[in-house]
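All protein chains of the complex are present and in place, except for one that has been dropped.
A, B and C are the chain letters, set down in written order, and residue numbers restart from 1 in every chain.
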Amino acid sequence: MKLYEYMGKELLARYGIPVPEGGVAATPEEAAELTGKIGSVVIKAQILSGKRGKAGGIIFTDNHAEAGRFSADLLGSELNGYKVEAVLVEKKLQIERELYLAITVDSAARNPLILASAKGGIDIEDVPEEELVKMALDVTVGMQPFVTREVTRRLAVSDVVAAQIADILSKLYRLFVEMDAELAEINPLVISGETVIAADAKITIDDDALFRQSALPLVEERTAAEKKAHELGLSYVELDGDIAVMANGAGITMATLDLIQYYGGAAANFLDAGGGAGVEQTARALELLLSKNPRAILINIFGGITRCDDVAQAFVDVKKNSGIPVPVVIRLVGTNEEKGREILLAEGINAYKLMHEAAQRAVEIVKGN
Amino acid sequence: MKLYEYMGKELLARYGIPVPEGGVAATPEEAAELTGKIGSVVIKAQILSGKRGKAGGIIFTDNHAEAGRFSADLLGSELNGYKVEAVLVEKKLQIERELYLAITVDSAARNPLILASAKGGIDIEDVPEEELVKMALDVTVGMQPFVTREVTRRLAVSDVVAAQIADILSKLYRLFVEMDAELAEINPLVISGETVIAADAKITIDDDALFRQSALPLVEERTAAEKKAHELGLSYVELDGDIAVMANGAGITMATLDLIQYYGGAAANFLDAGGGAGVEQTARALELLLSKNPRAILINIFGGITRCDDVAQAFVDVKKNSGIPVPVVIRLVGTNEEKGREILLAEGINAYKLMHEAAQRAVEIVKGN
Amino acid sequence: MAVYLFADTQVLVQGITGKQGSFHTRQMVSYGTKIVAGVSPGKGGQNFEGIPVYHTVAAAVTEQRIDASILFIPAPFAKDAAFEAIDAGIKILVLLPEHIPIHDAMAIMAFAKSRGTTVVGPNTFGIVSSGKCKIGIMPNRFFLPGNIGVVSRSGTLCYEIVGNLTASGYGTSTVVGLGGDRVVGLNFTDVLKELEKDRQTEAVVLVGEIGGSAEEEAAEFIKANVTKPVIAYLAGKSAPPGKRMGHAGAIIERGKGTFEGKVKAFEAAGVSVAQLPFQVPAFLDKALKK
Partner (left out) sequence: MAVYLFADTQVLVQGITGKQGSFHTRQMVSYGTKIVAGVSPGKGGQNFEGIPVYHTVAAAVTEQRIDASILFIPAPFAKDAAFEAIDAGIKILVLLPEHIPIHDAMAIMAFAKSRGTTVVGPNTFGIVSSGKCKIGIMPNRFFLPGNIGVVSRSGTLCYEIVGNLTASGYGTSTVVGLGGDRVVGLNFTDVLKELEKDRQTEAVVLVGEIGGSAEEEAAEFIKANVTKPVIAYLAGKSAPPGKRMGHAGAIIERGKGTFEGKVKAFEAAGVSVAQLPFQVPAFLDKALKK
């Protein structure tokens, strides 16, 4: 779960990391009032996307009327595809130098990784590899003084700045661990006079750890259908095509999508019904697919824990209760396969044995063959 | 540094471990007042020694006058060789069962060790090995739920008691680590109704970590001379014999003491002047030895970092300034040996080359040979 | 011979009395796996269909030799259960649960490394040495003894491919599910190293997917160290960047972990990449000159 910049900064501040004076505003009046109070400010649209400056989502002003007008234009509008629901009003910093500082998870090495660069304010992907400071952290020992000493050495900053960065790193690591962050990024980390301040914050919380981070506000990035799927315990992603897909297992669902593309079609979604979904859950999944008005449905079941008869029964139930107005292609193999085939045959459907044949047929249907 | 029971209990309480209601009293009036307030109490002399009950250091009463009289007798008196300067007045517990619980350092295994027993209230040394629950802790993972689950399983306590002991163990481990304890012992840990309470506490803090435990009151167990030695950076222990000993290095000092015993003498002290002691420190060490009025002094120097001429010079300085009224036997080898020998020869002392010969001579002197 | 698991491997089931645990314990027993003990706090002293149940792993290991353990434990408690098994000295740990927090996964991997424990998963279907010992939730009937080693990041897709192998007369030596999470224990390289040494294994099928760099690392390793034929199949060719395809690891982020990059890496290592799952047996025929 990505946090808005203002939420990230609230976390930074809670852990004792310096952030600019400021506040979040949900109305133009609040933005104007904050500007009046702070003086020279920067106002930033709060959306879960970078490159806000280029899109017109950031201004500098010391005029509260201008702050109000700017915020009125932004609030409620769309920026980079995201609706702006709040702006952050912050004291404008005297920037002498911008650095980059982050802690993230190194999947391959299976441990946290410090990323730092003496060049900040730009996308870290654009920093040349040789200017990027990377340092692995051993979770059994954490952020020790020797680690911050090496990071600041490689950043080649002055002693007074190094001491502050060391302090920020220790606090950022505590935040990273205690808040179950996948990414805790400060970009830019600004040197202003003798002081080091976090001018932006990008923090992503591990979705799987939200159960123990209940104090965090929920930031919803998903579409309504994706949200509904999540509540049903399904893994669902909306795509641009017209063949709705359901399969059981993430890998096989991806492979099904690939086959549709291979035969010249386009999938409307990724839907992994998981292993062991019963009649009820499968029926809900089908309804979800129908709600997006696809031109065909492809169901690909390789029954391990999932029982083929359950899937067939769910199909029959949905058809009876709400009707299925589009063609359906089903592939069924595995646990209770024969029983499942019988149920479908009674409905006039001959289930496929091979997944690529089923995918090919679904594409043909949509193409009108 | 050993803590008094009342200090240990203050620490336990600070970490959220249940202790009986009560308070510490330095005067009979305070003890009487606490008894009046609490009702049925136990009053315990605060000394750094066990077996206080047998020595008359513990009573149960619900009469504040009796509490005052008992405390008046105890306070200022000596118990098991320790002066009683305070008593602990605590609510008397309804004891259903007594357990033992401690965390200590397992030197050989180089990690913390949980010690527990379903039999408490007695010296843990008296618990048969097969009834002792021992569980090693990995400092990189700490006190995890699975550890406490195994400890309480082996203690064979009820679920409700197990949950409380698990909680106490977690808190005790945090205390053990954060307070730099070498030993954190609760004996007995009392089951009173459905509640588990720490009825006694024995906590020892690592002397080497006192620099970062400055919030703790200093408990002084040493004699005046030992305290002075400590301030001089010397390692000094008083013994019962009459030959004062100074050497450089703990092992060689012990060996020197052994040689004195081997030849039939008795050492007055252990004094390790350390490696690299200069003239000044050596002189102070000599003065310390003289302050205990030995019948002879044996100095055994194997100069590595320690310079023989420094030791010789210190000897000459002390002799000139304050006089040395007892015979001195010196063994000198190693760094700047020749120079040291010359300095001593000028004072009429012929330094030995071999440590056993020097020790033998010192014993002969005391025996009047 | 197979790798990791053998006919005499003695297995513990943590969470044996739960719904998942009990169902899959029966499946594993019927496959022939030697399940010698179960752990279920509060149920020590009982037994599950003849298998002794203990309160803790420590209690189990004092009475039985345990070579491997599998966890049917809800994600929030999986870290403690994994630590318990590692601390008790168990050398192979199969982490079934999905949705284990990534910080817990990192902690488990660090502790396992320090104690020399091999971790499979989390979010894996398990591991099986066909015909000898299965520790996981894969359907028994597809895993017949043979000479093909299989290593996969995903579950059902792996069954699909193993099903295709079986249908074409190819049995499997050892099949390992690495798990779909970002941080997992065993990776392709670890398993390839073992399969290369295994006399029973004649060729290896690698089932990968988009996201991460595990396939690229595998390709590097194969180039330098693997002499046996390796056939790869990769899922996610059609996935758009920035969308997480079910698995935590299956996402193309910042231009990394793409299908094309992985195919390129494999081809540079001499690995044949099948376009469609059902092509794998034909690729094997060619590689093994059958």
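One rule holds in what follows: contacts are C-beta pairs under 8 Å (C-beta built on N, C-alpha and C of every residue); 3 or more make two chains touch, one makes a residue touch a chain.
What you are looking at is a predicted structure, and each value in this text was computed from that prediction instead of being measured.
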Touching the missing chain are A, B, C
Touch with the missing chain holds, among B:Phe270, B:Phe315 or B:Tyr352, for B:Phe270
Given A:Glu130, A:Asp159 or A:Asp240, the correct residue touching the omitted chain is A:Asp159
Among listed residues A:Gly76, A:Pro145 or A:Gly348, the absent chain is touched only by A:Pro145
Out of B:Pro112, B:Pro294 or B:Gly340, only one touches the absent chain, namely B:Pro112
Touch with the missing chain holds, among B:Leu132, B:Ala225 or B:Ile252, for B:Ile252
Note that chain B touches the chain not displayed via residues 105, 107-108, 110-112, 125, 138-140, 177, 180, 182, 206, 208-209, 211-212, 235, 237, 239, 247-255, 257-262, 267, 270, 272, 275, 302-305, 333-335, 354-356
Residue positions on chain A contacting the omitted chain are 138, 140-141, 144-147, 149-150, 153, 159
Note that chain C touches the absent chain at residues 110, 113-114
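The rule is simple: only the chains that are shown with their structure count from here on.
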Of all chain pairs, the one with the most contacts is A-C
Chain A and chain C have mean C-alpha positions lying a whole-number Å distance apart equal to 27
Chain-centre distance (mean CA atoms) for chain B and chain C, in whole Å, is 54
Among all residues of chain B, those touching at least two other chains are 140-141
Shared-interface residues of chain C (touching two or more other chains) are 107, 110-111, 114
